[in-house]
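Only one protein chain is missing; all other protein chains are in place.
Presenting subunit A:
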């Protein structure tokens, strides 16, 4: 019997009559070898669908320990989702306005959140829900990121500046002030010596973190720059924004290397796979796209969000990625395609391309059940593993936590409620080199960080 290759992966949604639950069905891709249907594990698969945000999700980040995922939203909350089944999710309450960015520290012991309320909060993502807060800018804080040694924080804001802070005691170090409009995104280079920033002034700036100078400006004439990132090698940067294109520049030669016009709406977020071979993007056109940087072409289009996809991020080891959207959902996917030997992937893609009929082999697209049945070969044996997996979201129990209960408000405001639990802390003792802090060490003795 001739082996026939079929590759179809799709997600269907059905809204039950209550209107409250998204019911995802997943049919994995497979290959017939002889009479047996085997999985070809290289297409991304949806693993989780978290519901809990009450407004657009703005940012997602995996804990390096791979046990948690953080997400921020326009509902002003930070959510921390635990991957262990049955474990409850945490909703951290404290910010007074939308949370626009979240980032785990390299040790995984802290989460930083940036907000429209002009503050940055550092949370210990546990059931105790402690955090410390500092007023970082005079306007909305758009982005926050720990340096890879966990010692410093980089923030940027609608006040047109970028700022660097110590994590310990959140001491202001310096600011970078050459942008002429909102700075939407700022990132450290992998070695921490450079910073890249993207702004509504339609430029991307590269800064030397030691000399504090802007060493190069890339002009993005098409529109506002929403998201920037360094390639894991540190030799390139990627940027994307309102003109819906994605660009990759070599920063050694200051040269545009790649230019993708894959999306049909503004691109909100992008993330490099740790191998450096792929870039994933999230767009207002409701799709996530995976770009193959070695081949310079679109690799996958993922339809999972209803409405704008606003956030996307690979896990530190690249085996998963997470996305968030205006539909309030947080989706966690298994990458899969990074596991295969690249030549094998090319071989199997060639084989796919010889199969009738279309759809486009790289499109993963919701299809009606009718269509799906038409494509399945007749008389096939179907492995029980290929039955649709029940992906009904069992919304984890959510615990509300926040500084109103536990910690002091630190920006000179009049709120200060100290919970009794601050004194009986049962946390690993401060080992600052490893980035493990107690809340008290984080706070130390502080003045307002403002120059």
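Just so we're on the same page, a contact is a pair of C-beta atoms (placed from the backbone, for glycine too) under 8 Å apart; a residue touches a chain by one contact, two chains touch by 3 or more; residues count from 1.
Throughout what follows, contacts and distances are computed from a predicted model.
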| item | value |
| --- | --- |
| Per UniProt record, name of the chain withheld from view ["Cytochrome c oxidase subunit 3", "Lysine-specific demethylase 8", "Ubiquilin-4" or "Platelet-activating factor acetylhydrolase IB subunit beta"] | "Platelet-activating factor acetylhydrolase IB subunit beta" |
| Options A:138, A:177, A:254 or A:399, residue touching the unrepresented chain | A:138 |
| Contact partner of the left-out chain, one of A:43, A:117, A:200 or A:285 | A:200 |
| Among A:180, A:256 or A:294, residue touching the chain not depicted | A:180 |
| From A:309, A:326 or A:401, residue that would touch the chain that is not displayed | A:326 |
| Where the unshown chain meets subunit A, residue by residue | 56, 138-139, 159, 180-182, 200-201, 308, 326 |
